[in-house]
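Of the protein chains in this complex, all but one are displayed in their positions.
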Amino acid sequence: MTELIKTSPLSDAQKMMKPLMGSHRGMEVALSFEGPKAEQKHKTILGVTDVSCFARFGIKGAKAGEWLAQQGIKTPEALNTWVEGAPGTLVLRLGMSEFLVEDQLIGKACAKLQAFDQANIQSAYQVVRADAAFVLGGSEVLNLLAELCVLDLRDSVLPSNFVVMTQIAGISATLIRESLSGEQVYRIWCDGSYGLYLWEILIEIAQELGGGVVGLTCRFQ
Amino acid sequence: MAYQLLKYALGGEYKEPRFFRDCQTPKKSYDAVIIGGGGHGLAAAYYLAKDHGITNVAVLEKGYIGGGNTGRNTTIVRSNYLTPDGVNFYDASVKLFEGLSTELDINLFYSNRGHFTLAHSESAMRTMRWRAEVNKHVGVKSRVVGTDEIAKACPQMDLSCSGKSPIQGALYHEPGSIARHDAVAWGYARGADSMGVEIFQNTEVQGIDIKDGKVQGVHTSRGYILTGKVLSAVAGFTPRICKMVDLKTPIVIHPLQACVSEPMKPWLDTILVSGSLHVYVSQSSRGELVMGSSLDPYEFHSTRSTFDFVEGLTSHIVDMFPFLSNVKIVRQWAGMADITPDFAPIMGMTPIKGFYLDAGWGTWGFKATPISGKTMAHTLANDKAHDLIHSFRLSRFEEYELTGEKGAASVGH
Amino acid sequence: MKLLKCPINGTRPLSEFIFGGEWRDMPNPDTSSDLEWASYVHYRDNAPGIKKEWWYHSPSGTWFIAERNTLTDEVLATYLYSNPPATNVEEQSA
Partner (left out) sequence: MSMRLPKQVGEWINRNKKIRFSFEGQEYTGYEGDTITSALLAAGVKVLGRSFKYHRPRGVLSLANHDINALVTDGVDTNIRADVTTLTDGMQLKAVNTDGGVIKDKRKYIDSISPLLPVGFYYKAFHKPARLFPFWEKVIRKAAGLGIVNFNYPRINKRKLNDFCDVLVIGAGPSGLSAALSAASNGLKVILVDENQHLGGSLTYDFAGEVASRKTLIDLVEKVSASLNIKVYTGAYAAGYYQDHMVPVVRADGITKVRAKAVIAATGAFEQPPVFHNNDLPGVMLGSAAQRMMYRYGVKPFNKGVIVTANAYGYRVALDLLQAGVNVSALVDMRAEDKQDAHALELANKGIQIYKGYCVYEALPSKGKLGVVGALVCPYDPLTATADVKKAVKLECDGIAMSAGWAPAGALLYQSGMGVVYNNNIQQFVPNRLPKGVFAAGRVNGVFDLEARVNDGLRAVAEVVNFLGGAVKALSVETHKGPSPSHPYPFVHHPKGKNFVDFDEDIQIKDFINAAKEGFDNIELMKRFTTVGMGPSQGKHSNMNAIRILAKIRNFPVEKIGSTTARPFFHPTPMGHLGGRSFHAHRLTAIHAWHQAAGAAFVDVGAWSRPAYYQKAGLSKEETVQQESLAVRLSVGMIDSSTLGKVEVCGPDAAEFLERFYTGIYADQKVARSRYVMLLDELGVMVDDGIATRLSQDKFFVTISTANAPMVYREMQRCLQVWKLNVTLINVTSAYGVINVAGPKAYQVLRKVVSIDLSEDALPVGRSAEAKISGVPVRIVRAAFVAKQAYEVYMPTGYALSIWKLLLESGKNEGIRPFGTDTQRLLRLELGHPLPGIDTDGLTNPFEMRADQALEMGKPFFIGKRSLEIISKKPLNKVLVPFVLAADYKGEMPQDCNLVIESGVIKGRVTSIGFSPSVGCVVGLAYVAPHQAELGSVFEIRTDNGKTAKATVVQAPFFNAE
């Protein structure tokens, strides 16, 4: 039996950049693009990292939060906020009754949640996801977001546990601010079919502002 | 022309008479009252007097003549519609326009530029062919053309639209023209006035008297006027007038915006419309690019401008003409468009005897000015709808007989 | 650009919303006459004034009702269809 490869929504564009490829949780991913020196510089000024490969689990319905709690996952109380629901795992509450669980590089919650069996559960339904997901960081990140998003995303205005469902570059997206190894970064999720479009814009502007792509290796070293 | 110009140079005192009288006090009664001193209302008054000899007519205008959508549109005249009824109606309008400068003795700058409706997709091309076929059938000059012909007519345009939505072809409509919109209102006002019609500016209609389902008179800011016939030709104010007589219509008001660039030496000889990019553009005789877009996305009874409109419009214009990047927009404005569900007007009789409606002009009112005036005058004079406007009757909605213009998904102005 | 308050996501620019038309109470299709039904589907309360309207916050997929003055564009209230202000009051007092 052939082992099937899972691809990122951005794989086409990334492969043209001839990156060093690897794999994360069954998905073929680009680990490094321009080498540690250049990427480290991008990271300081304005770095864009594709983290579409992170494992995700979505659930929606009146009892979605309850079910997650039963699985030992901490869920946010307030609408449109997020918490670290398990070690290395983000839990975003999207509106009233939908949750997005995402394992970061090291999280392990999603694999367990995939065992979700609809037959035994009512009023909670799994949401199969295919996101394109990004980490944006660096000194110029707000400059970039000021062009792509009409909301005020400054630290002083956007509390660190807020989830913002808004438009970025004209498409619907979800955004949070988080601290990654001490650095304030923005996380963005969008519908995977728009992934390539958003990626190209992010890279274009990042490059104009002196930054660029940052591979998974450099981002999470 | 030399003579006309010389008379200004030679005559010492300026002898041009008023275009129309400064009417202040209405008479007790009129044979007909027309609400709305825009192009449509004034044209109706003009043809009532000229074609039907009905001159005891008052035109009531809340502001100043031609100050509504007559003075706010992008002045395009065309007849490349989708249904035979639509094409016939607008074609009659084009024909009237062609002789109008002479008839009204005012230079309307009626300028035949040719009109391209650009198609950026195969489905748009289908609609173009549909329109072309119907137009041809009715005898109106429209045809589907390829990119070569577009490039010839407008070599400056980037046919790929900056690679974002390449043009595949167009509907070319030879009679497509532009005109000086204000002058149309002024010309009709002068013509009507000279035959005895009284035009009252700054005169607001405050109520319409109905008894036993029949119009009795009109309450105005200049007093009560007795009349048995009232024509409402007020475009964006139609719902307010209809409310006075408790008449239901499907009209919804959306602002329609436009803008104009600073003047530059003429280079754009044709009228270009792109339904997919929501853009229409032509160059005026002053050298300005006159540009418009699609309707505002929500109902609003106001003429405020939005920045979203001008951002969206210019981004598409620059996609089509990258070299205009540093050409400047001088001014933006808006009108209130009275939109119907089937993109055709509502004209003719209503369930209220003596109350006639000329409405639902959406984004296509200016081009219909002469023919709407003519057919509405006929309708008022004979108390029977003119044949050309039968399919535009108000009752079509209750009868589930909407006009086929709705069939064309593509926008056109 | 105009701002509008989504009851779930807060105040956002208009570009994030889709206008869903006037909210209208559907007559009972079984008891209404053909003419009543035809008026319902075709005619609109189109004179300016305060209207209840459907609006959709696109990024989150939230439909809600806005009470808006269509003459001034002033929005008086926004709320979920399932949670109109009057019900709120009742819930609070209960």
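Labels for the chains are A, B and C, by order of writing; each one numbers its residues from 1.
What we mean here is this: contacts are C-beta pairs under 8 Å (C-beta built on N, C-alpha and C of every residue); 3 or more make two chains touch, one makes a residue touch a chain.
Computed from a predicted structure; not experimentally measured.
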item: Visible chains that the absent chain touches, using the contact criterion stated earlier; value: A, B, C
item: Touch with the omitted chain, as defined above, among A:A133, A:C149, A:V185 or A:V213; value: A:C149
item: Interface residues of chain C (partner: the chain not displayed); value: 1-3, 18, 20, 29-30, 32, 34, 37-38, 41-42, 54, 56, 61, 63, 73, 80-82
item: Residues in chain B touching the chain absent from view; value: 1, 4-6, 8-9, 14, 16-22, 63-67, 71, 84, 99, 101-102, 105-112, 121-123, 126-127, 129-130, 133-134, 136-137, 156, 162, 164-165, 180, 182-183, 186, 201, 261-267, 284-288, 304-307, 310-311, 314-319, 322-333, 342, 400, 402, 404, 406-409
item: Chain A, residues in touch with the chain not shown (by the definition above); value: 1-9, 12, 27, 60-62, 97, 118-119, 122-123, 125, 127-130, 143, 146-147, 149-152, 154, 157, 169-171, 191-194, 196-197, 201
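The rule we apply is simple: only the chains that are shown with their structure count from here on.
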item: Between chain C and chain A, distance of the C-alpha-averaged centres to the nearest whole Å; value: 34
item: Interchain centroid distance [CA atoms averaged], chain A/chain B, Å; value: 51
item: Per-residue multi-chain contacts in chain C, two or more chains; value: 1, 15
item: Numbers and ranges of chain B residues touching at least 2 other chains; value: none
item: List of chain B residues in touch with chain C within their complex; value: 239-240, 242-243, 248-253, 297-302, 304, 306-308, 341, 397-400
item: Contacting residues of chain C [partner chain B, same complex]; value: 1-2, 14-15, 18-19, 22, 35, 38-39, 42-44, 46-48, 51, 53, 70-73
item: Contact set on chain A toward chain C in their complex; value: 79-80, 94-96, 150-151, 164-167, 172-174
